[in-house]
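What follows is a single structure, written as structure tokens, with notes after it.
What you see is the complex with one protein chain gone and the rest in place.
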Amino acid sequence: MSYSDYLIRRAIQAIPVLFGLSVLIFTITRVIPGDPVRLAMGPDVADEQVDAFREEMGLNEPLHIQYVEWLSGVFQGQWGLSLRTGNNVLFDIITRLPATFELVLVALGFAIVLGIPFGVIAGTNKDHWQDHASRITALFGVSMPRFWVGILLQVVFVGMLGLMPLQGRIDGNPPPHTTGMYLIDSALALQWATFVDAATHIAMPAFALGLATLAQIMRLIRSDMIEEARKDYIMAARASGIPQNLIHYKYMLRNAFTSSLTVIGLAFGFLLGNAFLVETVFAWPGMARYGVQAIINQDFNAIVGVVIVVGFAYVVANFVVDVLYGTLDPRVRLRQGGE
Amino acid sequence: MSTDTTGATIDTDQLAKDERRERIKRAWSRLSQSTLSLVGFAMIGLLFIIAIFAPVIAPYPEDAAGAIDFSRASQAPSLEHPMGTDTEGRDILSRVIFGTRIALLMGFVVLSIAISIGVTLGLIAGYMGGKTNAVIMRITDIFLAIPPTLLALAVIAATRPSLWYAMIAIAASWWTWYARLIQGEVLSIKENEFIEASRSLGAGWFHITFREILPNAIGPITVKATLDMGFVILVGAGLAFLGLGAQEPTADWGLMIATGRAHVRTYWWIATFPGLAISFAVLGFNLVGDGLRDVLDVEVE
Partner (left out) sequence: MSNPLLEVKDLHVEFDTYDGTAQVINGIDLIVERGETVAIVGESGCGKSVTVKTILGLLPEADISQGEILYKGENLLELSDAKRHARRGKEMSMIMQNPMSAINPVFTVGEQMLDVLKWQGQHRVGITDWVRDKFRSEAELRERAIDMLEQVDISAPERVFESYPVELSGGMRQRVLIAIALLLEPDFLIADEPGTALDVTTEANILELLDDIVEEHDTSVLYITHDLGVAREISDQLNVMYAGEIVETAPTETLFEDPQHPYTRGLLESIPQLSRGIGAGIPGKLPDYTDPPTGCRFADRCPHAETECREVVPHLRRTEPEHAAACHLFEGDPHLDRHQDAVTEFPYIGPPPWQADTDETEVDVR
């Protein structure tokens, strides 16, 4: 079996998982006690109207029929109407997805870009002050609730110092729409003032969201580096006169990073899950906040939509990790051929 | 391990037991040498003491139950109110102290449910094998495909927001790891010949479960559950923060932060101190969990 066959098989394996997830979440939302339609339409609407709406949305059908209809709708872009906004849920999600995606990517990027060098430094200075400092930072980083870190940042940088904007994505006009991610769009349009505007808004939520992930990556890289340092080939590289920093950042880090990839894939899931909280703290107009609103209002089509999209993103992220894994480690890539 | 044919099973049984006891003894001596773990133990101990004696320790126990007094609303920390008061005039210190009870309750209830579900499903999957095993493991995969916070949110969507539903919702998304562990343990022990030996002596699955599988799994479960206590407290606080967990006037840390969120520019203390309490509790469990992981030498991630 070649490596590409292996990847295709992994992709196919994801399908039943997503299918099962949709059944699960569909069932959960359809057994909601109480009456979401009544809740959505308000107490003043007559019973007949509520019934008519219920009929229109197909809510009187048996559950499995509802599911089949919903599923065929999903493939045609009809994700059902949101009880709260009245829009197609797919439309609601697509308009909000770039904001969440941007936030999660910046948080993950920040966690990786700082977590890796800090991890290398801690790992190559085991039991020195750098290592202790990183351990303490990491312990606090993973112990503080991410949403509370966000609030603390607001307390300090907005309330006390008045340096940063409290919430939202942007103060001025958004940049022309290309990807929907303001940082990228404003850079593409060369609107640097807008870029700075967007950057100051995303800084605090991304930091709050990414801090714990940074801590995890840092500790992981550290322990992998310590393990790498004991390997024969690292001693051989030193014996052949390869410079110390090349050994650290190339020869050891490649292996250390590869073994951290799985955890970075998992971290992506944690970031998405916590985006629900951090977006709420910073009034970030993303999909996760939309999801929270949907849950509070028992807007079941929207709940199903958001969960499916997040589940899909998570599965995709783990697939990307698989691909990277094979790219970075020839053993994974080549060994598949032996089967 | 002895492979003598005469009395082999009795010998190995005794040997395994001795070995386990020896391992625990050695682990404990190593644990007590680790300063950070000891600090963690002290922190958790303190949490339990605070939780148990909350009515005695708290300066204004009635505030935890929601006594409102607008005449002393939103006061900054002072000698009288070391952590200040919230917008309804309740003493934050007292509510933080009572919040310990909710947090620990949350952790214990969630993990008891999650471990029960996980162990049961893992045992069923492992023993039955075949289709049952495949179905259960597929379901586990589905649950693993969703970030834990999200699944809890979705389950809560199907219920009314309350502390107890939040616990059930979190537990419903938390059992997967334990199921996988136990299933793997059953499968590997099925292969193991010294179980073959005890089966030939007439030991049933009940005996194997409680004498072989659970004792082997207890180390990893303890480590994972200790670390999970912290995570569950975090997730629970998050749900309460979103208004999907404990409801007013319960003295819940997450809920208290939610109250403070609207006042970050003015009354910083309202959100700050409950958050410190959460961090303290999570840190304590993480320290102990990390220490246990090192000394018991188990992989849990």
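Read from first to last, the chains carry the letters A and B; within each, the first residue is number 1.
Assume contacts are C-beta pairs under 8 Å (C-beta built on N, C-alpha and C of every residue); 3 or more make two chains touch, one makes a residue touch a chain.
All values derive from a computational prediction rather than experimental measurement.
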Q.
Let's see if you follow the contact definition: name the visible chains touching the chain that is missing.
A. A
Q: Check each of A:28, A:81, A:204 or A:237 against the chain that is not shown and name the one that touches it.
A: A:237
(Q) In the whole complex, not just what's shown, which of A:6, A:26, A:79 or A:251 touches the removed chain? (A) A:251
Q) Of the residues in chain A, which ones touch the absent chain? A) 231-246, 250-251, 254-255, 258, 328-331, 334-335
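In this section, only the chains that are shown with their structure count from here on.
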Q) If you average the CA atoms of chain A and of chain B, how many Å lie between those two points? A) 24
**Q.** Residues of chain A touching chain B in the complex
**A.** 14, 16-18, 20-21, 24-25, 28-29, 31-34, 139-140, 142-145, 147-148, 151-152, 154-155, 158-160, 166, 263, 269-270, 272-274, 276-277, 280-281, 291-292, 294-296, 298, 300, 303, 307, 310-311, 314-315
**Q.** Residues of chain B defined as touching chain A within the complex
**A.** 138-139, 141-142, 145-150, 153-161, 230, 234, 237-238, 241-244, 254, 257, 260-261, 264-266, 268, 271-272, 275, 278-280, 282-283, 286-287, 301
